[in-house]
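With one protein chain held back, the other chains of the complex are shown just where they sit.
A, B, C, D and E are the chain letters, set down in written order, and residue numbers restart from 1 in every chain.
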Amino acid sequence: MPLTDLSLDELVQYRPDLPGPQDFDAFWDRTLTEARAAGGVVEVDRVTDHLLRTVDVDDVRFPGWNGEPVAAWLMRPRGVEGPLPVVVSFIGYSGGRGLPTDHLLWPSAGYAQLVVDSRGQGHDTPDRDPGGPQWVKGFMTRGIDSPENYYYRRLMTDCVRAVDAVAELPGLDGERVIAAGGSQGGGLALAVAGLTRVAAVMPDVPFLCHYRRAAEMCGEGPYQELAEYLRWHSRHLVEPAFATLSYFDGVHFAQRATAPALFSVGLMDPICPPSTVYAAFNRYAGDDRTMTVWPFADHGGGYGSNPVAQLEWLHDRGLGVS
Amino acid sequence: MPLTDLSLDELVQYRPDLPGPQDFDAFWDRTLTEARAAGGVVEVDRVTDHLLRTVDVDDVRFPGWNGEPVAAWLMRPRGVEGPLPVVVSFIGYSGGRGLPTDHLLWPSAGYAQLVVDSRGQGHDTPDRDPGGPQWVKGFMTRGIDSPENYYYRRLMTDCVRAVDAVAELPGLDGERVIAAGGSQGGGLALAVAGLTRVAAVMPDVPFLCHYRRAAEMCGEGPYQELAEYLRWHSRHLVEPAFATLSYFDGVHFAQRATAPALFSVGLMDPICPPSTVYAAFNRYAGDDRTMTVWPFADHGGGYGSNPVAQLEWLHDRGLGVS
Amino acid sequence: MPLTDLSLDELVQYRPDLPGPQDFDAFWDRTLTEARAAGGVVEVDRVTDHLLRTVDVDDVRFPGWNGEPVAAWLMRPRGVEGPLPVVVSFIGYSGGRGLPTDHLLWPSAGYAQLVVDSRGQGHDTPDRDPGGPQWVKGFMTRGIDSPENYYYRRLMTDCVRAVDAVAELPGLDGERVIAAGGSQGGGLALAVAGLTRVAAVMPDVPFLCHYRRAAEMCGEGPYQELAEYLRWHSRHLVEPAFATLSYFDGVHFAQRATAPALFSVGLMDPICPPSTVYAAFNRYAGDDRTMTVWPFADHGGGYGSNPVAQLEWLHDRGLGVS
Amino acid sequence: MPLTDLSLDELVQYRPDLPGPQDFDAFWDRTLTEARAAGGVVEVDRVTDHLLRTVDVDDVRFPGWNGEPVAAWLMRPRGVEGPLPVVVSFIGYSGGRGLPTDHLLWPSAGYAQLVVDSRGQGHDTPDRDPGGPQWVKGFMTRGIDSPENYYYRRLMTDCVRAVDAVAELPGLDGERVIAAGGSQGGGLALAVAGLTRVAAVMPDVPFLCHYRRAAEMCGEGPYQELAEYLRWHSRHLVEPAFATLSYFDGVHFAQRATAPALFSVGLMDPICPPSTVYAAFNRYAGDDRTMTVWPFADHGGGYGSNPVAQLEWLHDRGLGVS
Amino acid sequence: MPLTDLSLDELVQYRPDLPGPQDFDAFWDRTLTEARAAGGVVEVDRVTDHLLRTVDVDDVRFPGWNGEPVAAWLMRPRGVEGPLPVVVSFIGYSGGRGLPTDHLLWPSAGYAQLVVDSRGQGHDTPDRDPGGPQWVKGFMTRGIDSPENYYYRRLMTDCVRAVDAVAELPGLDGERVIAAGGSQGGGLALAVAGLTRVAAVMPDVPFLCHYRRAAEMCGEGPYQELAEYLRWHSRHLVEPAFATLSYFDGVHFAQRATAPALFSVGLMDPICPPSTVYAAFNRYAGDDRTMTVWPFADHGGGYGSNPVAQLEWLHDRGLGVS
Partner (left out) sequence: MPLTDLSLDELVQYRPDLPGPQDFDAFWDRTLTEARAAGGVVEVDRVTDHLLRTVDVDDVRFPGWNGEPVAAWLMRPRGVEGPLPVVVSFIGYSGGRGLPTDHLLWPSAGYAQLVVDSRGQGHDTPDRDPGGPQWVKGFMTRGIDSPENYYYRRLMTDCVRAVDAVAELPGLDGERVIAAGGSQGGGLALAVAGLTRVAAVMPDVPFLCHYRRAAEMCGEGPYQELAEYLRWHSRHLVEPAFATLSYFDGVHFAQRATAPALFSVGLMDPICPPSTVYAAFNRYAGDDRTMTVWPFADHGGGYGSNPVAQLEWLHDRGLGVS
């Protein structure tokens, strides 16, 4: 597999001029204010039928967009008193929170982790339609006719509300909330960092950045859903679609985010092209930002080496477990 | 491209044992009864801003599932008094009714044509969600958790209700209603023929037949959405998914359909494997059934030759234009 | 599918320096003069066995290169007195004039249409060889050893002679002849516009432009026949081959064409790369030239939306049907 | 690459029932009689500008179909008196006789070799059209409308006439003429063995056998030209096309050939499927027939190991160089 | 992705007749006796620089083939007294033991895990050559000229010796040793179960079974190395290669293994075809054998669902953590 994008020298300089919508902040203020106003409670049920011995698992429901209940797993090292630093993590495209056994890294390292379901993409959190939350594809164009209707408005709001929910969960340290995730999860983490206060953000090979370039470059992965949609609706709808997407672009969230940030990128990533990752990274507002470059990696990025880099990076910033 | 399935000799003998759900008829009776009870009116607006000269175009809304308004184009030869035979046609996957200029064959041949939008797949007919009807993919698994919730329950009901709407449209001959379509449109036409009375049905390279075999065989096309979904949810959900799909299988509609039928199939079709088409055809209940075999065709089937075959076939049965 | 070529900003500036052969005009003058001198008659037979009701179809033979009879369909709205504007249309690679039912748009919109067969590529017009006109591939290199022998010399001459034939056909308006076609048909339309007088030209995703770049860029489609040929004959024949092709390059026809022109291009077209389309468009001699850009389209260009754009464009120029 | 066809156990038993045309022999008798009656002379010119030292090269023209001059190279070991056994060899699809340096095996082993050009496919032997003999593709459907017009009628006649020409060439042993070739060359060798007397035939991974199965099975290679043609002309022309091809099928030539035969086959060959090779081999009329099976080979068959096997096989039959 | 092999009905009946070498047992007795006689010590070093909190990690070297030191990680739940059940796990093709953070499932579930490096494939265990243990590919043919020299003789011996080493490691329960792994790791686990005593074996989508069929079927993955090798060495070496491989075939190990066994298989696995997995499973000698079928899975098998199934299966057999 060859490099999929610009050279590294070009990437570190890549700063395309992408003006966001003028009412970007107003749009999100209104959206989040309404969501928080919708109320709802955080519910926590201890899961007892799993076979793990070193971690405790809670099945959580917290109020997301429109106050709708969003599923999450709360994982933490068994028998450890808090308050613990907590990684609020988001999931890649076309998947939900999965099983507790999929999420052992952070609790094994002494952190709590809140694994947030993606509405509509899994089993436990429906998106709007009371019947049938399971979907394979299609989220990229869901409601793309307006920012209000766009699917990611609801999902990103859920993610911000997940951070809000941390305060309701016992034994967590609200000063050490770390937003994280890979691919779609990375794009969501970045949105969260731009929309609310977190102690750190770690977007790996993030999706949901610089949509137009991505839609023009990708030969595989979910950005292609945009290209396919625009192929068939290109007479009138190209600019309106990108106008909608501009409210959800990681580039604009990055410009508003100040928490210490650890990005990662694979220079042979065909799913989330490196230039789209750097478009966000190079505009990131916080001073403490680091890019872990995996020069021969595909969309898997650093694979098993990446968590080690993240653990060390958090430890260096006093956000880890003492 | 090679043959994608069994040999022709095997196909004409292919009659897999696929028992349908016991309450298949009850399910559909209830579904259609409820839809018809939901009421709604047929609205017809003459389109005047197109540039066609030999056809008239009406923009129609008829009541579909739950009485929800479904868009359609009514195309007919200009200046011809009726009552005209009418082709009620359905659309392939990931597309709506498109533009009037896409639908010139039938009115040019003297027929009326009602081009039915596919809810959620186009611009003009939303599916459940008031915001954002445009979708690229994902319909195959939408609501697959139960027959009640499954997307095709709503879409197939719309299609039956399109035939109902013919009686409300002026100048059409209710005794000469022909259900037709290719790919998804062919699967929908077959469903209509199994669920209501039509004078003829012409499913071309039909989709939505023998889902399990299709999901096991296809390397491209929308049946893969099933396989992908089941890959990620295979622990508990394989049999429930196929249980849902059995209510929407062309094989079972074929067993209940008696109108004269003209199927077509491409023996090199990788999207709708020939055996899945024959699985329906070989169970078709009507005596007057014909398969047009395009032995070297892909999913395009007979391409431009197919309409000629259809015109002649309808003409031979007295369903054409005198 | 990603962009296949330069960015749109680069494309609109793309003006490669491609000097044509010095005797280009002399070559074509001689070629056309000889063809016209070869004589031959236009024959028109009404087709009566089709099943269309709103259009009339004539089976035409007109004298093409060397006076050889070339097949065409003349389509027109039934019962409409002329003189009608007429679209002379050419066909894509590896196909002939097809069936009348393939060509309903223009007569439905009130135009006459002359659908010109491509010699050797279909059933009805042999190329040189009295036996066996059907061919799948290979035309790109047929006679490439000299401009005199090259296949497209004969086919382009046929196309010019099709315009000549309009004057012989009853009910057509010789002042409103529009050359049109997609892909190979677009390249032929452009050649016609450079070689004879037409009222307008509409080349969609045109083929046969800037052969060298195309042969160097394309990973699919018929330009590859050039690359494959030159791979095996590269010791001595690369420059002679391009010397031959320079007499048939849309870039040079464009420089000689002045009729109002409506091009289209798909920026993700892997068959006819956008830069080769713009290489012709940016050199087009007429002032009234428009490019319809389909930014996410493959070689299908605007699909069903394109005819609407063409109808409106013609209407705006007074070339349509009143 | 996986096996592309039946298992070896199945292949050795594979004897499909493929009746040839009743007038097969009459057709070929007439064809060859006419060709021989057309006359023409064999011309031999010593090539002096090559840089080889151990072989002599003659540039030959012999009369082929319709007496037309066909090019060949005559290669022989320098300074060796004859009479020499001679390998008459034919070329793969889309290529001509190439360069003398491409053909060193047989003269290095002490044989003469006559390397026969394929009309139209190279530079030196045009097919029907006086201008422009170079073609990349398209021969499979050239003249497929009738056996009389089909391209391979002319090429196969050339090949038989090449064997006739051996008698006119000095220093060759007319009792030790060996027809040989790979792929298309193998199919031609087999045709020659069925149509005239040779001392041995060695078809490697032969093409031009059991066309229908090949057209139905192949996803790459020239048999696909048939499938593509039939896709677009499938309404009326499938059976006529195969009727034409039945006059040129290696299965029928094999049934008439009695010379000792050494076939080869690659069981992972995607271009010439093993079953089509065995369809000919299993019907081969001569008792002395051997199949060299390369069980993991693609269309390259035995690559460099195959000539060794051929040299040994010829040597064992007393056809080699003492 | 379609099914890659036989239907499930056929798979459960698939019992090809694959006689192993007569001296199979003698070969392995001699091999293991020699390895055990070579001596060597087990070394254990506590890793202190990782950032995990719930598990302890030891860096282990144990004596493998020829007494050579083989690297492993010993993972166990921190602060838990033993004796613990221990999963001895093996790694997939082209990878070594990786990082401790890659192996959190079993210690999190209360088990010890010994993660065995694959000689030559990672960083820490060279194979024969003192310089340069890192390899991407090529192990399938390394030493294939004889059973004595074949790479997997050395690696499988290492794996058996890993089980031997359990007795030397403190806090492990020698009566609850479970051999496990996926792909190559699954093939190694199966070899171990056939060659020494374990309490259970869990081969997931195992590699190294029924080599000939795999080499004939696979279009991707490491079995292709065999096919590629045999393509180029097919004149004399096909049968000798398979003779070598027969000493290392999971089918023959299965016939000698009696521990309770939990296999898994993906019916759409293109890397390790289901029939090769069933060829071993259907010959497995132990009565307590279970196949987890993932009907729509590729080589990933059950992904995150598989560990849950394994934990439950072990728990049911009293091999888990109380």
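Definition applied: contacts are C-beta pairs under 8 Å (C-beta built on N, C-alpha and C of every residue); 3 or more make two chains touch, one makes a residue touch a chain.
This is a predicted model, so every value here is computed, not measured.
Enquirer: Pick out which of E:61, E:142, E:176 or E:252 touches the chain that's been left out of the picture.
Expert: Checking each option in E:61, E:142, E:176 or E:252, the one touching the absent chain turns out to be E:142.
Enquirer: Sort through C:6, C:227 or C:285 and give me the one touching the missing partner chain.
Expert: Reading the full complex, the residue touching the unseen chain is C:227.
Enquirer: If the hidden chain were put back, which of E:229, E:248 or E:263 would touch it?
Expert: Of all options in E:229, E:248 or E:263, contact with the hidden chain holds for E:229.
Enquirer: Suppose we count only contacts with the excluded chain; which residues of chain C make the list?
Expert: Residues 215-219, 224, 227-228, 230-232, 234-235, 238 of chain C touch the chain absent from view.
Enquirer: State which residues belonging to chain E touch the missing partner chain.
Expert: Where chain E meets the chain not shown: residues 94-95, 123, 128-129, 131-146, 148-151, 225, 228-229, 232-233.
Enquirer: By the contact criterion defined above, which parts of chain D meet the unshown chain? Give residue numbers in ascending order.
Expert: Its contact residues with the unshown chain are 51-55, 77-78, 80, 98-99, 101-102, 104-105, 107-110, 304-305, 307-308, 311-312, 315, 320-321.
Criterion: only the chains that are shown with their structure count from here on.
Enquirer: Between B-E and A-E, flag the pair that has more C-beta pairs in contact.
Expert: A-E
Enquirer: At what distance in angstrom does the C-alpha mean of chain E lie from that of chain D?
Expert: Centre-to-centre distance between chain D and chain E: 50 Å.
Enquirer: Please compute the C-alpha centroid of chain A, do the same for chain D, then give the distance between them in whole Å.
Expert: 63
Enquirer: Could you tell me which residues belong to chain B and also touch two or more other chains?
Expert: 228, 232, 305, 308
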